[in-house]
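The complex appears here without one of its protein chains, the remainder shown in place.
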Amino acid sequence: MNLSNYLVLAAVLFTIGATTVLLRRNAIVVFMGIELMLNATNLAFVTFARIHGDLTGQVMAFFVMVVAAAEVVIGLAIIVAIFRTRRSASVDDVNLLKS
Amino acid sequence: MMTTALAALPLEAEGAVAAASASGAFSVAWLLIALPMLGAAVLLLAGRRSDAWGHWLGVLASGSAFVVGAVLWFAMMGLPADERVQDLHLFSWIPAGAFSLDAGLRVDPLSLAFVLLVTFVGTLIHVYSVAYMEHDTDRRRFFAYLNLFVAAMLLLVLADSYVLLFVGWEGVGLASYLLIGFWNHEMPNAVAAKKAFVANRVGDIGMIVAIGLMFATFGATDFSSVFGRAEGAGEGLLTATGLMLLLAATGKSAQFPLQSWLGDAMAGPTPVSALIHAATMVTAGVYLVVRSAPVYAGAPTALLVVAIVGAITLLFGAIVGCAKDDIKKTLAASTMSQIGYMMLAAGLGPIGYAFAIFHLLTHGFFKAGMFLGAGSVMHGMGDSVDMRRFGGLSRYMKVTWLTFAAGWLAIIGFPGLSGFWSKDKIIESAYAVADGEGWQPWVFGTVALVGAGITAFYMSRLFFMTFHGDKRWSDGHGEGPADGPVRHPHESPRLMTVPMAILAVGSVALGGILAFGDSFVTWLEPVTGHAEHHEPVLPIWLIMVLTFVLVIAGVFLAWRQYAAAPVAVVPPRGSVLTRAARKDLYQDDVNEALLMLPGQYLTRSLVYGDRQLVDGAATGLARVVAGSGEIVRRVQNGYVRSYASTMVAGIVALTAVVLAFQI
Amino acid sequence: MTTPLGLAAVATGLAETGRTSGGEATLFWFIAPVMVIAALGLLFARKTVHAAMSVVLVMISLAILYVAQEAPFLGVVQVIVYTGAVMMLFLFVLMLVGVDSSDSLVETIRGQRWIGALLGLGLGAVLVGVVLTAADLAPAGLVEANADSNPVGVARVIFSDYVFALEVVGTLLVVAALGALVLTHRQRLTRQVGQKERADARIAAGTVLTPLPAPGVYARSNAMDVPALGPDGRPLESSVPRVLRIRGQERSVAEVHAEIGAEGVGSTPPERSITGEEEVR
Partner (left out) sequence: MTPAFVAPEIPWAHLLPVAIVLVAGVVGVLVEAFAPQRLRRAIQLTIALLATAGAVVAVAALWAGVRDTGGTVVLGGSMIIDGPALVLQGVLALLGLVSLLVIADRTESGEDAFAPSASAVPGSDYEELARRKGLAQTEVFPLVLFALGGMMIFPAAGDLLTLFVALEVLSLPLYLLSGMARRRRLLSQEASMKYFLLGAFASAFFLFGTALLYGFAGSVRLADIAAATSTVVGMDALLLAGVLLLMVGLLFKVGAVPFHSWTPDVYQGAPTPITGFMAACTKIAAFGAILRIVYVVVPPLEWDVMPLLWAIAVLTMVVGTVVAIVQTDIKRMLAYSSIAHAGFVLVGVVALTSSGISSVLFYLLAYGLSTIGAFAIVSLVREVNAGPGGAVVAEATHVSQWSGLGQRHPVLAASFALFLLSFAGIPLTAGFTGKFAVFSAAVEGGLTWLAVVGVVVSAAAVFFYARIIVLMFFTDPAGTAGETTTVVRSEGFTTVAIALGVIGTILLGVLPSPVLDLLADAAKLIP
């Protein structure tokens, strides 16, 4: 099996994550889409690490996980704060700022 | 037909002089700008403490600048003609990579002529203002602005690069708004200042684009480099640059189609009108065109447009001037018209440049004199500006009457006086343009000729309505019509009449002196180049006779109607033309339709989605505007998902393009 | 230490470093479709919880793939950090927001669904096209790099080449903690009210301290909607449940009497006859 299969899987997962951001309205789901994108990227990193015989890719993935954890904390805190104000987690409802 | 201007190119080469590094007296040229600037700074910073002596400091600053200018003039007289262009390097302003921008001054016959005009007339107006503004609590601030204006104007004419010129250009604009709006607690003044601001911004865009074009074409904006490289540049680029410079000039000099602000700007104090809106700032456009002669040398089409704009404005201003009853607005219209003359002369190319500047100088004197005279009349007549309520003032204000008469005779081109020498030369040159071939000499010449006649009419009208005929005011002792406002006309104090007298002397004599032996034209040759004399299409004597006849006719008509016959105190309804002229030939309405309305629609429709526009869009432009507003709204709709979509669309497009080129 | 080592052994069993074994291919072709379908759940699941659960599935599968790809350390971290912490956090917030919340299917932005789908397809095509160019790369494998076991290898890289990034990540975690605190922590601004204060306040307010009386119970009428009678024989309005009173479903003693009629006289008749006209307390 060619290792590029992993890469294609990563690209597909990344795309699905990105499409989630474009299509879903629940902020939590959108955020999960972004997490999926990060996970897909990690898969690409790990695969490239194996291809190059170099552990940097795995280190990158590790850092991404740590950063993602921090990001999740902040992101969910923001979403909860908005939910407490508006009782809604839909991204469409935050629509006061526009031209 | 276009060949004349091109044929003048070699003349440029042999006539214009390359710049030399300034030395000796010329190395202090920076004082010209520094002195009034210092005056302004001291007056603004010292605040109320300087109320007692501030105005005299202002006079001193302006006067000492004149002294410096005079010294430079003597120094330059002592130089041979081919060393009279002196560049003074001040400091390295923006040393950015291969292109550097230096701040420097260029002292040459052209700039020096302006320096003398600005500082001399400026100083007289300062003196006049000491008395005129005596009762204003903010007189000190007024003088600070006047000094600021003088400094900026001197920077404008002395700059050795277009960028520095632009600094002065903006500076005079700033000072002008400050002065027009000086009494800005009165609403019309603020509105006038706003109008001037907007018209000038439109002009500024022309200036910025012109500078950008020069920078892109020549890689520099200083006069030496631009003019040196202009010969090798393509005609298209030079034409574009020339037209953009013209746009700038029309804004600053109140030329068609950006003329509307000048009349309203008369709301400012009268000395301001004299200094800025007659003698100096409004002529900056003419200076710009003449200064850019080498650019126009390669752009005959742009030059032709300059002449056309000048011709239109000439007639426009003259016609408007015939119908105004406000003494200052009449003078403003006349200014517009006279600058039209200068613009026309500048548009004639090398044969006209010198005469444009010549007329500019004489005009600076007689128009400033008349504005100060108008101020004196207002001073005596309780600040009224309605000429229909003047009349018979010659008995009460002898000095004003005499000095005004000098200005009047000068502007209508009475033989022997200043205006005669300069205006007749322009008419002659207009008949001689384009080697006397084609339609140009006939059209431009005739416009200039007819303009002279109309000028004679409306200036005489003003003169007679103000100083002669019946009194249309009441002195409170039974003289004059009972229904008229009560006035106590009196002569103005010395501080006001002396400057007027000096300007009157200049109005009478300056033209003759400068015209003597073509001395002024020769003086300017290092800048404008030597122009071969061209034969006008009509014999010169015929032109002179025709001009004289038209002028006499104009004066006679005005005399019959406004001095010999009673003048109605309520303006008669008048003909269509009169009514149109009273309304400035509907220029405000046109401007509103052309400039303001689309702007308002743009704002309204884009922001609030103006229903009217979307539903009943009449013009294609409006539809385009509405459409782009719709796009803006749709993209910036506040939805995170839409924003993300824009991003992804960008990403996909970018990557796809790159990959497509890769395969 | 044993677990990563054990996993490393699994990894080497699956992958002959660089080249893939048949076992790995089988694993991949089994797990990849599952992952894609689960990921699509994120796009199509109505209920947020279902979406979250499908993401958990994707993440656990990823952990397995990491182990298969000679990255056992990451596999473990993936399970601990992502599935264990991140997704649990998501689920907590879901509970907070309302677990059964589901998206309405009506699209609010005109055309967004088509635009989104189109852009998604475009993005997918571009990205897949790009990564496919890497198909020619000869995999080097990680045997050498993992010689001291994978965690040790990763640790060497982290603590030598990327130590600065690690330090900076430390501040990132501080930011995260601080941020969560800022957005959620509420300082107590009023004095805490204890049991004693509550009791005092109740007495001071002068309301009934004991339990309220039960509604009326009669031989012929045993109902919640009839008020009890007080010791003085008057009906006690407060004995009827508040809900019934608000709904207007209570009955008065007089109505009961009327219903009972003459036979309604019990074996122990009241000392005073109750007419139902008594003033209600």
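In order of appearance the chains are A, B and C, and numbering begins at 1 in each one.
One rule holds in what follows: contacts are C-beta pairs under 8 Å (C-beta built on N, C-alpha and C of every residue); 3 or more make two chains touch, one makes a residue touch a chain.
Note that this is a predicted model, so its numbers are computed, not measured.
Undergrad: As a test of the contact rule: which chains in view would the missing one touch?
TA: Checking the complete complex, the chain left out touches A, B, C.
Undergrad: For the full complex, which residue in C:I37, C:V175 or C:A214 touches the chain that was left out?
TA: C:V175
Undergrad: From the list B:D51, B:E170, B:D470 or B:E491, which touches the chain that is not on show?
TA: Checking the options B:D51, B:E170, B:D470 or B:E491, the one contacting the hidden chain is B:E170.
Undergrad: Which residue numbers on subunit C touch the omitted chain?
TA: Subunit C touches the missing chain through residues 126-127, 129-131, 133-134, 136-137, 147-148, 156, 159-165, 168-169, 171-172, 174-176, 178-179, 181-187, 189-190.
Undergrad: Take the complete complex as the reference. Which residues in subunit A touch the chain that isn't displayed?
TA: Touching the missing chain: residues 7, 10, 14, 17-18, 21, 27, 30-31, 34, 37-38, 40-41, 44-45, 48, 51-52, 54, 56-57, 59-60, 63-64, 67, 70-71, 74-75, 77-79, 81-82, 84-86, 91, 94-99.
Undergrad: Just checking the interface: what residues of subunit B touch the absent partner chain?
TA: 91-99, 101, 163-164, 166-167, 170, 177, 181, 184, 187, 190-191, 193-194, 197-198, 201, 204-205, 208-209, 211-213, 215-216, 219, 602-603, 606-607, 628-629, 632, 635-636, 638, 640, 642-644, 646-647, 649-651, 654-655, 657-659, 661-662
We adopt the following convention: only the chains that are shown with their structure count from here on.
Undergrad: With contacts defined as at the top, give the pair, A-C or A-B, that has more of them.
TA: Top pair by contacting C-beta pairs is A-C.
Undergrad: Could you state the distance in Å from the CA-based centre of subunit B to that of subunit C?
TA: So the centre of subunit B lies 75 Å away from the centre of subunit C.
Undergrad: If you average the Cα atoms of subunit A and of subunit B to get two centres, how far apart are those centres in Å?
TA: Their C-alpha centroids are separated by 64 Å.
Undergrad: If you look at subunit C, which of its residues touch at least two other chains?
TA: Those would be 108-109, 112, 115-116, 119-120, 123, 130.
Undergrad: Find every residue in subunit A that makes contact with two or more other chains and list them.
TA: Each of 18, 22-23, 25, 92 in subunit A touches at least two other chains.
Undergrad: Name, in rising order, each residue of subunit C that touches subunit A in their complex.
TA: 15, 18, 20, 24-25, 28, 32, 35-36, 39-40, 42-43, 48, 51-52, 55, 58-59, 62, 65-66, 69-71, 73-74, 77-78, 81-82, 85-86, 89-90, 93-94, 96-97, 101, 103-104, 108-109, 112-113, 115-117, 119-120, 123-124, 127-128, 130-132, 134-135, 137-142, 144-146, 150, 153-154, 156-158, 161-162, 165-166, 169, 172-173, 175-177, 179-180, 182-184
Undergrad: Across the complex, what residues on subunit A touch subunit C?
TA: 1-20, 22-26, 28-29, 31-33, 35-36, 39, 42-44, 46-56, 58-59, 61-63, 65-74, 76-81, 83, 89-90, 92
Undergrad: Any idea which subunit B residues touch subunit C in the complex?
TA: Going by the criterion above, the answer is residues 637, 639, 641-642, 645, 648-649, 651-652, 655-656, 659.
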